[in-house]
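Only one protein chain is missing from this complex, and each of the others stays in its spot.
Showing subunit A:
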Amino acid sequence: MKKRLLTGLLTLLMPALALAGEYDLTVDRVKIDTGDFVKEGIGYNGKSPGPVMRFKEGENVRINVTNNLDEMTSIHWHGLILPFEQDGVPGISFPGIKPGETFTYEFPIVQAGTYWFHSHSGFQEPDGAFGAIVIEPEGREPFRYDREYVVQLTDKHPHSGDRIMRNLKMMPDYYNRQQQTVGEFFSDASKNGLMNTIQDRMAWGDMRMMKADVEDVQGFTGMINGMGPEQNWTGLFEPGERIRLRFINSSAMTYFDVRIPGLGMTVVQADGNNVQPVNVDEFRIGVAETYDVIVRPRDAQAYTIFAESMGRSGYARATLAPEEGMAASVPPMRDAPRLTMADMSGMPGMDHGDMDHGDMTAQGDMDHSNMSDMDHSAMMEGGSDPFYAKGSGIAPAAANGGKFLSYADLKAQKPLYEEREPTREIELRLTGNMERYTWSINGVKYEDADPIRLKYGERVRFKFVNETMMTHPMHLHGMWSILDVGAGEWNPIKHTVSVQPGTTVYMETEVDAPGQWAFHCHLSYHAAAGMFRKVIVEGSPDTTQAKADVATEEGGDA
């Protein structure tokens, strides 16, 4: 009765939401076959990954989620802008979904693009609880394509999430099988000289840090759309067609370097937001990020989609082909990278060489017109990626010597927000201790931390300083993260921002969503170990101002 009244009111209030879609999802125990091993996992509607949810911008969706597990569950709609009670983070947005219970999510779709959804409970997401979201825009896409595929990547591990966390706590290098060996000592010695090699080993030994700490969970099988390299997911095409590939990295822990040998890619969207097209040969996709690219194979031949992990400990592989059963060669993985002292330069008390980045980020005042001309572009010409520490051991390079996508290349297709000065800056140091496998923000783990309080209507500039030797994909729920690439109003809009070791990265947020939100590193075991915060947005659309806004919006839509 009450509900019907509510729906009635809703329709009256929001005439734009004429469309309504109802969807059902079940959360189930499933079997996952990677081709290398078979394991028990968690999936949606009986499989992992779950279904591709297709929404329309402007539609009001209702999603009935039934929990068939014997434990609590939840679904978070990654990257979607929605009321906070619908965001699906237990303990922050809602209490969670009990075993046997059906929870109905209901929210308007106010955006378009490629996103994904996943469980925010325990380690259900690493165990397989995720799926893709594709949202068709209200208007026309600013680029053409003849067909599209979702390419959802993950890193499927034979161990359960709980087991992995426990092993990492017991032995932080449990999964690292790329450590430096005696053999590497001798090969380095013959390359760089004995004394240099000894000095190098001593320097790292003094810090008790490993140059091999690029990926802390290895031993996975890379998967694309639920298929391992041997199972070879295949997308069909007719020569000459433009194919839109919606890459989603649903990994628990793994960054992938993606290329399609023989094909150039045009990046048209990042994290669901259109960007000015960039032609690249390869790109790195951080955990939880999405990139849409357009490829145009002209020949009737097979092409390999090759995604090797950033640490080169595993890869995912799929094929684009004119007919089923065709395959192209699978390139070998490149050598495992080693961190350098430049990647350590973000650590307090460490001063290695001249750090341009340090200088660049030292400016504490809000003078951001200066920042806009920041030497990002200048540095690009030098061939190095400004989002990596200068001299970083993990700075990417394209396999064919061509163009590797940098954050600095991402420019918004259309600014979503008006340019304005941030009202304040919040510094978030990304901290941790690999030997204890603790991860934190400003040295404090989530369990001991107070929430970050923001005020509705302000524009906050977040300053991330990575003081660890690992890359952290930082994800703010509920609001957009405007990544400062030095492009002013053309700065790209993202939901997940990777912060490389030894670097400082800025993003700005228009605080336009009241409620409580999660903010965390999207590496599953980093978040679980404490690199997590609650964000409280205090205040609400101010009576007068807010009403005016709503009125104009309604007028526009109607």
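As a working rule, contacts are C-beta pairs under 8 Å (C-beta built on N, C-alpha and C of every residue); 3 or more make two chains touch, one makes a residue touch a chain; residues count from 1.
Assume contacts and distances are computed from a predicted model.
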Discussion item. Looking at what's absent rather than what's present, what does UniProt name the missing chain, "Copper resistance protein B", "histidine kinase", "Carbohydrate ABC transporter permease" or "SpoVR family protein"?
Written reply: "Copper resistance protein B"
Worksheet entry | Selected from A:26, A:384 or A:433 as touching the chain missing from the view | A:433
Worksheet, complete the sentence: Which of A:70, A:324, A:418 or A:447 touches the missing chain? It is A:447
Worksheet, complete the sentence: Only one of A:21, A:51, A:83 or A:137 touches the unshown chain, namely A:83
Discussion item. I'm checking contacts with the chain that's been left out. Which of A:142, A:240 or A:539 qualifies?
Written reply: A:539
Worksheet item: What subunit A residues would touch the chain not displayed?
Response: 2, 6, 9-10, 13, 83-85, 90-96, 106, 122, 165-167, 169-171, 174, 177-183, 202, 205-206, 208, 219, 433, 435-436, 438, 445-447, 456, 514-516, 527-530, 532, 534, 536-541, 543, 546
